[in-house]
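So that we are looking at the same thing, I have put the structure below in structure tokens.
The complex appears here without one of its protein chains, the remainder shown in place.
== chain A ==
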Amino acid sequence: MTSQTIGPRPSVMRRILPQLVILAVALALNVAVFPEFFEIDFRNGRLFGNLIDVLNRGAPVALLCIGMTLVIATKGIDLSVGAVMAIAGAVAASVVVDGHGWGTALLAALAAGGLCGLWNGLLVAVLRIQPIVATLVLMVAGRGIAQLVTEGKILTFDNPGLIHLGAGTVAGVPTPILIWLALGALVTFVVRKTALGMLIEAIGINERSSRLAGINSRVLLVCVYLVSGLCAALAGVIVAADIKGADANNAGLWLELDAILAVVIGGNSLLGGRFSIIASLIGALIIQSVNSVILLSGLPPEFNLVIKALLILGILVIQSPRIGNYIYLLKASGPQPEPDAPASRPTKEETAR
């Protein structure tokens, strides 16, 4: 109960509760197929365990879904993030191969990702092209651009600084985990401690009236696609650094769909409006936990997609409003006539004091 005082506010807790429950179930499934799932030891100067893998391997989708949540909150969608990852990875690799430092490479990759985001933003906000079509352009063309940068091969590098971003550790914790946690916290802080989050939600709910209310929706729209591009660039650098090479064909392939799925599992509506970045991040972890179940189960790979589909279907069904109503009605018809929320809240506050 102390988490009530020092942790997130009760309203945030209530918002992310379904996601936390699903995550707990997904992790429990992992324990079911592999009992030592939660064991973590310190090996070769780094934390070593399945839970660390889930956090570490979830990094690309977690980073993507930070930007994707903002884009979806404006009633948009960004299909190009996977391709932007490939471009950013290719740019970073080619910069270090040319003999520059890892800082330059990171900046160049972020610049490339930002440019891609800006392009999407201009197509959506200025030319008024529907987001799904506007970002499809880069989704299709982006991999071609990445291949031009790498000249069609896997561009390998051995710059220790750049590799550290993907495969290194800070105090035993893999760097990608720290990067996505930090970026998630930063973006959440910025959108929630300022009016920015609310302005983004206003655009998603009704862009026209938000503009009439004085919100510069055009600039904000360009900005959310820009952020999405930057997040994708960071994810692309991490993925390339992880394997010490930029693979233009495969880096980030289909990850845009995983990112959208993470946002949806996070309980955010594809029709825009209210959003929660924390819930999306938990969504990303849920997807990675499901992947982990598949890998640890030891079943033949022919089952991979079927298992994933069934688990995701289950998660989405549990979250559907119909089922939610049904559960609510079941509770309401139970022995306790009073609805849950008002009854439990005062007691929580009492214990907190």
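To be clear about the criterion, contacts are C-beta pairs under 8 Å (C-beta built on N, C-alpha and C of every residue); 3 or more make two chains touch, one makes a residue touch a chain; residues count from 1.
The rule is simple: contacts and distances are computed from a predicted model.
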Identity of the absent chain, which is to be given by its UniProt protein name, from "Hydrogenase maturation factor", "Cytochrome oxidase subunit III", "Proline dehydrogenase" or "ABC transporter periplasmic-binding protein YtfQ": "ABC transporter periplasmic-binding protein YtfQ"
Residue among A:V25, A:I129, A:L196 or A:I243 touching the omitted chain: A:I243
Residue of A:D53, A:D78 or A:E207 in touch with the missing chain, whole complex considered: A:D53
Those residues of chain A which, in the complete complex, touch the missing chain: 34, 43-44, 46, 48-50, 53, 57, 147, 152-154, 156, 167, 239, 242-245, 247, 249-251, 292, 295-296, 298, 300-302, 304
